[in-house]
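The other protein chains are all here in position, but one chain of the complex has been omitted.
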Amino acid sequence: MIEAIQLYQRYNEHNSFILNDLNFVINRGEFVFVVGPSGAGKSTLLKLLIREILPTRGTLKVFGQDLTRMPRRRVPYLRRNIGMVFQDFRLLEERTAYDNIAFVMQVTGAPAGEIRRRVPQVLEMVGLSEKIWDRVCDLSGGEQQRIGLARAIINRPAMIIADEPTGNLDPVTSLEIMNLLRGINIRGTTVVVATHDREIVDRFRKRVIYLEDGRIAGDEQKGVYVRAI
Amino acid sequence: MIEAIQLYQRYNEHNSFILNDLNFVINRGEFVFVVGPSGAGKSTLLKLLIREILPTRGTLKVFGQDLTRMPRRRVPYLRRNIGMVFQDFRLLEERTAYDNIAFVMQVTGAPAGEIRRRVPQVLEMVGLSEKIWDRVCDLSGGEQQRIGLARAIINRPAMIIADEPTGNLDPVTSLEIMNLLRGINIRGTTVVVATHDREIVDRFRKRVIYLEDGRIAGDEQKGVYVRAI
Amino acid sequence: MPFNGLLYGVVEALRSLYRNKGMSIASTGIVVITLLMLGSFMLVRLNINHVTKAVKEQVEMVVFIDENATLEERESLRANLVSHAGLAEVRFVSKEEAMERLAEIWGDFVAGYRSAEDNPLPDSYEIRPIVAENIVALARELERYPGVEKVQYGEEEFVNNLFAVLRVIQLISLALMGGLAILAIFLISHTIRLTVFIRRREIMIMKYVGATNWFIRWPFILEGLVIGSFGAALPLAALYYLYDASVGWVVSNNLLFLNLIAVPSVMLELVKYLVPLGTGLGVLGSLLSMDRFVRV
Partner (left out) sequence: MPFNGLLYGVVEALRSLYRNKGMSIASTGIVVITLLMLGSFMLVRLNINHVTKAVKEQVEMVVFIDENATLEERESLRANLVSHAGLAEVRFVSKEEAMERLAEIWGDFVAGYRSAEDNPLPDSYEIRPIVAENIVALARELERYPGVEKVQYGEEEFVNNLFAVLRVIQLISLALMGGLAILAIFLISHTIRLTVFIRRREIMIMKYVGATNWFIRWPFILEGLVIGSFGAALPLAALYYLYDASVGWVVSNNLLFLNLIAVPSVMLELVKYLVPLGTGLGVLGSLLSMDRFVRV
């Protein structure tokens, strides 16, 4: 599903590498946490996966395609197969919750009836049925974050990438949301989550990739938040 | 310091009340956590304190002044006495970390030399000395959040209000940041923190106000994240 | 793009125009005002051209025939003039007709000189060159014909001055018009650019969730089209009524010498320029200014 070989990333010539010689493979159907201190490079790694940025050096394959060689016009189709929850949400602030979620279905040319049926369904799943016609800028931080998750899952993508999806949620809601992702994962979807939520990581006992200072400091099956030394 | 009497808030006529009959007093020098599920009304309460919004009904006094009666031109001076960390950061994205923090000193007419001395100091305190000349939009989520905190504390305000200040931080950094706030609090500054961070709340054992569905469901000295029933 | 996408674009464009009412109205307003200025200026300029042509058509000269010219000379002169390629009009004016005209101006003061014997005026031809500017050269040529006493064409200085003035007027109006056209292009595309810039975040978010470039562009193109069409239609309607009223006013005040161009042919000219300018710039402006944000 994802294969990184000697992956390097830096934002400009003068800085040091943000990601430094990453090598890992994530298989179809895996559930992976990416953890590490603030500024370790988690978001940078996830941005590489949807080709928001291109790696400075090395190879990165997603769905078997080499992203460094992917022509620009193929990128939208890559992104449609990945549901991404952004750390900064990236919602259309002035539009309703419905519009924000419906949009990703319209992009794929889904029939109108299907859209009208699915959107309330996923809003129900993240517990925001009541907010369907509210503008995103009128929602609380945690509500916005859940809209972002609903948008990521609605198209039933082959892979879900979530950057800090519970940062604005209380522990109870966080657990609900993560259980939702686990459920989706059990039905075959690959899930990659960057998180600081020690409680969640420790409870789930899934694979954990430890990023530190741009390097992989550890990679454990059934790991916990704090790496065993 | 803060006094709320029968405080009600709703965003428009058709909706129900977001805040419902709040009554509480926060004294000078207190350290208060505001907790509650996503959408409970924590951010709304904090927004009332800096007069970003006006209460629909009731009285809210801050520094002894009734905010509902405060003339518009006094509002900037109120805000200068409050250091606020926003849930959505509200930084000038295209400007450097330095500019963002220096700005609040320039607002008060601080001398240029003083500004040049203080800004690196507070950046040091939040662990971002290296990022001083980086544009905010080039920083990681957690780094941006810490810039927001640095901006809030630089003017040594009489009160610090932080909305979810550790949502994007790993547990270690979170603790450092909260210890920083505790240190400031010990020197006499009132601190109000809305948070979902169970670990922090449980460890600090400070006063906790529990918000649920817009009502105060509990208010405990030396409380923990989950309210004792 | 599948039908769904097309439909989505139309709905989205209309909703976006409505959602950003203020901006839509402002953008359309800028296009309207710009094209209104350009259009009214085109009206003025078209009529200036028209008048200039009319004035030039009135440039005439008079070939006076030598009193002593033989019949053959007179005949060959007539034949030469009539068949001359550079002349648009040739008309014989007898000495009697000339005297009539003089009397018209000087009235009774020349009454005593009207009888054929006393008439001191010569026969003449009034001729009009095809290209008014050739008049001086033509005069030189015709003067050399046998039987020609003299060729007169108003004061040389006056004619030259007239042409100079017309040239200057045309030059100025052309310059102003070109300036306005450039202004229009610049303004409309810049307005659309700012509109797109304000929505750059929206565009980038769409790209991040997998929209293709055309899927994003399509509603913007339609928006540009709507803004451009309104921006062209309103000034056209306004100019139509304005010009129609002006022509009516001129006719009712018997100012027919003002010689305005007929309404339909003027409007045709305006439509030919303003509609493509409005819609084309609206669409092109959207497309070009979007490129920057669509490349993510």
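The first chain written gets the first letter, and so on, giving A, B and C; residue counts start at 1 in each chain.
Going forward, a contact is a pair of C-beta atoms (placed from the backbone, for glycine too) under 8 Å apart; a residue touches a chain by one contact, two chains touch by 3 or more.
Predicted model only: the values in this text are computed from it and were never measured.
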Fill in the blank from the handout: Contact set (omitted chain vs shown chains) is B, C
Handout entry: Full-complex contact with the absent chain, from C:I172, C:A237, C:V251 or C:L288
Key = C:I172
Exercise for the section: Touching the absent chain in the whole complex: find that residue among C:L14, C:V55, C:I130 or C:L187. Expected result: C:L187
Completion exercise
The listed residue (B:R28, B:R57 or B:R90) that touches the chain absent from the view is B:R90
Completion exercise
Sole touch to the unshown chain from C:I30, C:A132 or C:L236: residue C:I30
Practice task
Quickly run down the residues of chain B that touch the omitted chain.
Solution key: 50, 52, 72-73, 76-80, 84, 86, 90-92, 94, 103-104, 106-112, 151
Practice task
Using the touch rule from the top, list residues of chain C that touch the missing partner.
Solution key: 26, 29-30, 33-34, 36-37, 40-41, 44, 102, 106-107, 109-110, 112-113, 120-122, 161, 164-165, 168, 172, 175-176, 179-180, 182-183, 186-187, 190-191, 193-194, 197-198, 253, 255, 257-258
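FYI, only the chains that are shown with their structure count from here on.
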Handout entry: Arrangement of touching chains [line / ring / star / complete / other]
Key = line
Practice task
Work out the mean Cα position per chain and let me know which chain is farthest from chain A.
Solution key: C
Handout entry: Most central chain, Cα average position
Key = A
Fill in the blank from the handout: Whole-angstrom distance, CA centroid of chain A to CA centroid of chain C, is 62
Problem - Mean-CA-position distance for chain B and chain A (Å) - result: 28
Fill in the blank from the handout: So, in whole Å, the Cα centroid of chain B is separated from that of chain C by 67
